[in-house]
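FYI, not all chains are in this one, though none of them got moved.
Labels A and B are assigned to the chains in the order they are written; within every chain, residues are numbered from 1.
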Amino acid sequence: MNFEGQHLLAIGDLTKEDLLKVIEVAGEIDKDMEKYKSLLNGKIVSTLFFEPSTRTRMSFQASMERMGGSIIGFSDVSTSSLQKGESLPDTIKIISGYCDVIVMRHPEAGSVAKAAEDSSVPVINAGDGPNEHPTQTILDLYTIMKEKGTLEGLKVGFVGDLRFGRTVHSLAMALTHFNPEFYFISPPSLAMPEKYLQELIKKGIKYRQEEDLLKVSKELDVLYVTRIQKERFVSPEEYAKVKGIYKLDKSLAQHIKEDAKILHPLPRVDEMNPELDELPQSIYFQQAHNGIPVRMALLGLVLGKLK
Amino acid sequence: MNFEGQHLLAIGDLTKEDLLKVIEVAGEIDKDMEKYKSLLNGKIVSTLFFEPSTRTRMSFQASMERMGGSIIGFSDVSTSSLQKGESLPDTIKIISGYCDVIVMRHPEAGSVAKAAEDSSVPVINAGDGPNEHPTQTILDLYTIMKEKGTLEGLKVGFVGDLRFGRTVHSLAMALTHFNPEFYFISPPSLAMPEKYLQELIKKGIKYRQEEDLLKVSKELDVLYVTRIQKERFVSPEEYAKVKGIYKLDKSLAQHIKEDAKILHPLPRVDEMNPELDELPQSIYFQQAHNGIPVRMALLGLVLGKLK
């Protein structure tokens, strides 16, 4: 698609070609960021964070600023006008008249897509609760492409909370364009939801479900680890039961390929021993930094300043 | 007056010529905003919001950024140094040394004018409680001028909370420069305060007070609807008594002129059915967006970069 003027609401709205386009543009930017420092002079992004998220917010803001653009917004709903009882449609109608693009995070699934209906400028979904966070998925793809040289035919393992893990669902679905083989590693209570498995079957994608990481770890080109998110659990007890199970440490080095890559959407809590950072396979901090060229690419594309 | 270096504290400080000057400059900007994108490079506005107001804050910030200027400030007094017991004069003396212009909102009437006394840079009042919010009034005037082609001799109806409605008081007083005819439509408990009516009598301005909007609606060139602001009431009971009375809906279409214009300072709560948005007469979202060229004009003028 032509990205100019388009919303980015769900990863599933992008075709394989769209994904490769963003990755290509991000790669160009990554080579020489300095070149783009005035591209968005005079342009304004609104970062509307109805739920705090320092990293995502700062990543989008830095991406805008690296291209000379400016920022308005809020990082906390308690200082927003919604306190006075204004409806979300009204807020969006007004704010979209102040800026050129909106980046929005909201705790409620579907809220960002609804907001997009009332916006006169492109809206980028920066996370709507348990639902979508498409720029995270694109930066995951970009990271895999950059580190492995290809997205095609990879053996990708997902470990941790596969039931609630939004990033896992989105990345798995996006990777189906690229003929992957999946390994879903989790306790049964946090297994990959049936609807995604059905989708894989429909598409003829091979997958395997495992409880023991070490049984399959040697196979993997990519190991995608996820946090068990306290926020998604109904009670602290439910959370406590599962949180420590897949704690990875340095001994993992003996059980993975030399050129495997370990990714994590971060933040992590205690699913990884920090000593894991020393492994050459651990690239989750680079992954986080890849958010900058990817979001620069997206902002430039929807604003029609990059092709 | 020459705006350069001047404070903008109260709408009454501006002459008819001043108002027309700002409107003229805003009109120029509105035609080609892009032209101004580097005008304020290196200039800094401090947005000091001692009371949250997302829309007003973002509108000022966007206006500054559209001209290449930068922003410092706070949107919430809880993260300000005043917590450490510093006096407002000290805060203003220090901060005015960091920036080129201050935009300030404060819950207390008179506080912004007091702050201006200690500032070494121009101060723009972005609302001091029930008192003044002059840029709102100028954008209201700008909207009427843009939509009606003139400010002279218009029949203007105000409906809703005319007693506490700061925007109503300011706009009515500002319009007295332009030979208007007023219709004040409200329940008796929310009627226009006597002191403004006396002022109108003194100036020879015709006005009529009504409880029933439909009795006069056909006459109106402009209908200015206001929110009944919960914050201004002493108790929730007092608020509940009056809030629903003047709820407007689509049926209003049959009772107003085709070329009438419906304005509202927003946010609205339940004084309007959203279906009213469909009326071609409803221009309150454009009105909100007009805040950008108007505030750009003001910032450029007080900074001496626009003439």
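Here is the rule we use: a contact is a pair of C-beta atoms (placed from the backbone, for glycine too) under 8 Å apart; a residue touches a chain by one contact, two chains touch by 3 or more.
Owing to the predicted nature of the structure, the values given are computational and were not obtained by experimental measurement.
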* Asked: How many copies of the one sequence build the whole complex, if 2 are shown?
  -> 3
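Just so we're on the same page, only the chains that are shown with their structure count from here on.
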* Structure fact -> Between chain A and chain B, the Cα-mean centres are separated in Å by 41
* Structure fact -> The chain A residues in contact with chain B across the complex are 41-42, 44, 46, 70-74, 76, 78-87, 89-91, 93-95, 97-99
* What does chain B use to touch chain A in their complex? -> 34, 37-38, 52-55, 58-59, 61-62, 65-66, 68, 75-76, 230-231, 266-269, 274, 285, 288-289, 292
